[in-house]
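Taking it in order: structure first as C-alpha cells, then the write-up.
Here the complex is missing one protein chain, while the rest keep their positions.
Each chain carries a letter (A and B) given by its place in the written order, and its residues are counted from 1.
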Amino acid sequence: MTPDSNPPILELRDLTVSYRTGGRGSDALRGVSLAVERGQTYGLVGESGSGKSTLALAVMRYLGGEGAVARGEIRFDGRDLLALSPADLRRIWGREMALVPQDPFTALNPAMRIGEQLAEGLRLRFGLNPAEARAAALDALRSVRLPDAERAADSYPHQLSGGQQQRVLIALALSGRPKLLVLDEPTTALDVTTEAAVLDLVRDLTRAAGASALYVTHNLGVVAGRTERVAVLYASELVEDAPTADLFRQPLHPYTRGLLDSVPRLGQRKDERRLTGIDGSIPPPGDLPPGCVFEPRCPLAVDRCRAERPALDEPLPGRRVRCHRWPEILSGEVSARRELPPALPSATESGEPLLRLEDVTVRYPLRRTAAETLRREPKKAVRAVSGVSLSLKQGRTLGIVGESGSGKTSLARAIVGLVQRSDGDIHLMEVELPPRLSQRGRALLAQLQMVFQNPEEALNPYLTVGESLSRPLVNLLGVSRAEARQRAGDLLEAVRLPRTYAARLPAQLSGGEKQRVAIARAFAANPALLLADEPVSSLDVSVQANILNLLTDLQREHAAATLFISHDIAVVAYLADEVAVMYLGQLMETGPAAALFEPPYHPYTEALLSAIPAPDPTVRQAAIRLAGELPSAVDVPSGCPFHTRCPRALGAVCETQTPPWQTAPGGKRIFCHIPVEELAAQQLPVVVFGGEGE
Amino acid sequence: MLIYLLRRLGFLGLTVVVTSLLVFLIAQVLPGDVCRVILGREAGEARIAECRADLHLDDPAPVRYLRWLADFARGDWGESYATGFEIRPLVLDRLRMSLMLAGLTFVVAVPLAVALGMLAAVNRGKWLDTVISLGSLAVVGLPEFVTGILLIELVAFRVPWLPASSSLPVGAPFRAALPALVLPALTATLVLLAYIARLTRAGVVEELKQNYVRTAELKGLPRLTVLVKHVLRNALLPTITVVAISAGWLVSGLVVIENVFNYPGLGRLLVFAIDRRDLPALQAIVMLTVVAFALANLAADLLYAALNPRIRVG
Partner (left out) sequence: MLRPYWRIVIQAQLTENSIIPTAGQRFLRFARRLFADFPTALGTSIMLLFVLAAVFGPLLAPYGFNQSIYEHPRQPPDSSHWFGTDHLARDVFSRVLVGARSVLLLAGGGTLVAVALGTLVGLASGYAGGWLDELLMRLFDSLLALPALLLALLLLGTLRAAYGESVSAVSKGLGVFLVLAVVYTPIVARVVRSVVLAVKTRSYVEAARLQGESLGWILFREILPAALPALAVEAALRFSYAIFLTSSLGYLGVGVQPPNPDWGLMVNEGRRNVSQVPWAMWFPAAAISLVVVGANLMADGLKRALREE
C-alpha cells in the first residue's frame, strides 16, 4: 500500500531516552525502533512504568529538563528530528505534528477563553487576521461536534465538562492540519460513554484529514478496534509489534499473552474461565534485570532468559518480537497461557437476604448563597442516590455499574456508614443499620468492611503492615495484642504475601501488594458483607486479575457477600452474580449477570454496552452514542432521569412520569416506559462475539 | 462577582470587629482601672470617681466596647493623655507620612520583586537564579533595623545629599521629603523585595510545570509569547496574594524603620506613645493601622477576582 519511495511519517531507530535523577541516569526507553506509515493509526500499549508517555513526548521532542535522548534516531517525515533547532521545532509543532494530552482538566490555560487558545495558534501558523482566525476557531470547534461552538469559544475551560475539554484539545491539535497526531492516553480521564464518542471522533477526523495517528494507551480495548498496528512496551523496551488483528489472535510474547489474559473478554465469567494475570510487578527503570526484562515474571523463562538479552526478531513478515522462545511459541510447542481452575459457583439463591435496601436516598445539602437565603429559596441538595432498593443474599456478589456521578460510591458509603443516608432503610441480617457510624456497635462494624479504590492511600503510611492488620483484630474481635500479631501473619499468608511483610511500611510495597494488605485488613474481622469500591481500577492491568481472583477466593472461604462497584462493565459481568446499573443516583436495570448481554436492555445499559472498549478486534458492537452531557445531580431531570439523553425516548411521558419497573425475560428488571416487548423487538444484541468463542 | 464582593465586604467587617475586640480587650480591660493610669497613683478617690463617670467606666464591658467602637468610627479618638491635644489630627498627619513611605516602597519594590522572581524562575538552576536566590536569602535574614543601620553606615555617611536621619517636619510635601525618604524606603524595599521575589519565583516555577504550558509550547508559539501571554497571567494570581500578605509585613517593618531613621510616621508616634504611656493614642494608632491594612487586603482580593475568570464568570 505504501510505495517505498515514500518514507514513513515517523520512524524511531534504536531510540534510548535517559532520565537523570539525583545524579544517576536511568533509561526510560531502551533501543526502541518502530515506524508509523502515512495514514496509519498505530497503537502503543504499555502499563505504568513502561515508558510509553516518555515515548510520546520524545516523538514530539518535548522531554522535560531531566530527560534526554541518549542514543538513536527520530525521523519525522524524512527529516532528522534530533538535528532540528528549537526554532525549527516550533515550526513543526502544531503545524506538522500535534499532541493530544492525557489530562484535559489541566492542559488548557485556565485564564484564557477557549476561542483565543485556538485562534492564537491559527494566526501564527496560517497568518490569519483576527476575524479569520476566529472563524477558523469556530470551524474547528464545530468539527469536533461541540453543540454550541460560539458559546464554547467564549467560555473559560472551567465552564466545560471533561469530555468537552478533551474535544477542544482535539480541535486544537487538528486545527493545524498536522501530518501526525500523537495521542497520549487521550480518554483515560473520561467516562466510558464519553470515551467511545471521543475515540470515534478522532478516528473519523484523522481518516478525513489523511493524518497518521500514534495512540499511546494502557487500555488494550482502546487499540483493539481502532488501530492497524500495535506495539507493546514493557519496562522501557518494545517487546512485540504486529498488525492489530494478529497480535490479539496470536500473541508471540509471553507478556502480551499475559496482558490479554488479564482482562475479561466480553461475556467471560469467573466460573467458566478464570483470568490469569501476571505475577510480580514491573521493575523500576533504574533497576532492570540483566537478561530479558520480562524474565522475573515470565512463566516460560529459562536460564538463557536470565543471562542474555533477547534481540528484536522478525518471526513473520510484519511481526517483531523480543523473546528467546518465540519459535516454540509460534509452533505451539509451548504456551505462555496459564490455566486456572474456574471459580466455584456462588452460593445458590436461597434463604433470607443478608442485605436489604429500601428506598435509600443520599442527599448532600448545598449551602444557600446569601442572595438565595434572602429570596427564601428552598435549600438545594445534590441528590447522589435516590430511592434505591436492592437485596443481596449470603455468599453472593452484586455488581453495581455506573459512570462517574451515578451515585454508586455514595450508595456504598451510605451502607457502611461513612455518609449518612437521608432516607430509607438498610437491613443487615434483618437488623436495621443506624445511619451514623457512631451509632453502630463493634459487633455491627465487624460485619461490614470495605476495600477502597486507591491502594496508594489504603494504608496508613506511618504504621507497619503488621500494625495495620492487627488493629481490626484488637478493636473488633477483642483479640490480645500478642495474638493479633500472630494472626496478622496468617492474614498475610491468606493474601499470598510473605509473613515477613508484617514489618514493612507501606512505602516498601508495590501498588498490588498494598491492595492485598487492604483486602487482608477488610477480611480480618470476618465480615458478613464486603464492599469493594473500584478495588482494581487504579492498578495496572497485569496486576488486576490476581487481585480479582484473590477477592473471589477469600469471599468463598469467608462465605461473605460482596457488593462490587465498578465503572468497568466487563469486569462486573465477569465477577458478579447479579448486576445493577445506576444512572444519576437511580437504578436503571437489575438482573443476573449472565443475562446482561442479552436484549432487552434498558436504553442506558444498551449505550453502556455499546461503548465498552472491547479488548478483542473480532467483537462487533453497535455504535450507540449518547448525546449531551450528564445533567447536574442538583437538578435531576423530572420523570425518567435518563430522558435528556435517551436515544429511544418516547416524548412527554418520559419527561413527566416516573417509569415503572418492568420484569423482562431472564430475570431482568427494567426501569423504563417502553414496554419490555417493544424493547425486545427493537433491540438487537449490542455486542456480537466473533473469533474465539467463550 | 457581586456575591463575591459582598462576601469580601462582610469579611472585612468581621475582621474589623474581631481585631477591634482584641484591641479593646488589651487597651481597655487589661489595664484594670484606666483612670488610675491617667491620673496617676496619688490621685484622690473623688477625682478617680469623677473620671470614671466621665469615661463611663462603670458600664458593663459590652456597652463600653460598642461605645468605644462607635466613637472610633465617628472619628472621635479622644485626647492624648500626654499632651492633652486631640488625637485625630495628629495621627492623621502621621498616617500621611507613613503612607508616603509605604507607597514609595510599594511602587518600587513590587514590580522589581515580581520581575526578579520571574527572571529567577525562568532561568531556574542557572547562575542568574542562584544569584537572585542567594541575594534574597541573605536579605531575608537581616532584620529591618540591621539593614537600616547598615545603609546609614555604608551610604548616608558617603553620599552627602542622603540624610542619615530622616526627621522631617510632619507636613512636609513629598517632593521636599524625597531625599529623606530614599534610605528608609530602600530599607523597606530590600526586605520586601527579597520576600516577594522568593515567593513569586516559587509561584512561577509551579506554574511552569502546569500542563497548559506544554499545550501552549506545542502550538509552536514563541517562547516569549508562552511566558508573557500564558504563564505570567496565571502566575500573577498567587503573586497578588503574596503581595497582600507582604503588606502586613511592611506594616511591622515600617514601625522599626521609622524608628531607625527617626522618620515622623505613625510607627515613630507609636513608640513615643508607649514611652509616654499614652493609651488613647496607642489604641487609635493600632486600630487605624489594622483598618488600613484590612482595606489593602480587600483591594488585593478584588484585583485577584478581576484577574481570575473562575471567580469573575461562574
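The definition used in the following text is that a residue touches a chain if its C-beta (ideal position, glycine included) is under 8 Å from a C-beta of that chain, and two chains touch if they have at least 3 such contacts.
The structure displayed is predicted, hence computed values, not measured ones.
K.L.:
Can you say which of B:Leu9, B:Ile26, B:Val107 or B:Val131 touches the chain missing from this structure?
P.N.:
Checking each option in B:Leu9, B:Ile26, B:Val107 or B:Val131, the one touching the absent chain turns out to be B:Ile26.
K.L.:
Of B:Leu5, B:Val18 or B:Ala61, which residue touches the hidden chain?
P.N.:
Touching the chain that is not displayed is residue B:Val18.
K.L.:
Among B:Val146, B:Val159, B:Ala176 or B:Val228, exactly one should touch the missing chain; which is it?
P.N.:
From the options B:Val146, B:Val159, B:Ala176 or B:Val228, the contact with the absent chain belongs to B:Val146.
K.L.:
Could you tell me which of A:Arg297, A:Arg521 or A:His643 touches the chain that is not displayed?
P.N.:
Missing-chain contact among the listed residues: A:Arg521.
K.L.:
So one chain is hidden, and I want to know which residue out of A:Ala135, A:Leu437 or A:Ala623 touches that hidden chain in the complete assembly.
P.N.:
Touching the chain that is not displayed is residue A:Leu437.
K.L.:
Which residue among A:Asn6, A:Thr188, A:Ser335 or A:Asn460 touches the omitted chain?
P.N.:
A:Asn460
K.L.:
State which residues belonging to subunit A touch the missing partner chain.
P.N.:
416-418, 437, 442, 445, 448-450, 452-454, 457-464, 468, 471-472, 475-476, 500, 503-505, 508, 518, 521-522, 525
K.L.:
Which subunit B residues would touch the chain omitted from the figure, given the whole complex?
P.N.:
11, 14-15, 17-19, 22-23, 26-27, 30-32, 36-37, 137-138, 140-146, 149, 153, 248-249, 251-252, 255-256, 259, 270-271, 273-274, 277-279, 282-283, 286, 289-290, 293-294, 297
Note that in this section only the chains that are shown with their structure count from here on.
K.L.:
Considering the complex alone, what residue numbers of subunit A touch subunit B?
P.N.:
Residues of subunit A touching subunit B: 60, 62, 65, 86, 90-95, 98-99, 101, 103, 106-112, 117, 120-121, 124-125, 156, 158-159, 169, 172, 176, 369-371.
K.L.:
If you look only at subunit B, which of its residues touch subunit A in the complex?
P.N.:
3, 6-7, 125, 210-212, 214-223, 225, 229-230, 233-234, 237, 307-310, 313-314
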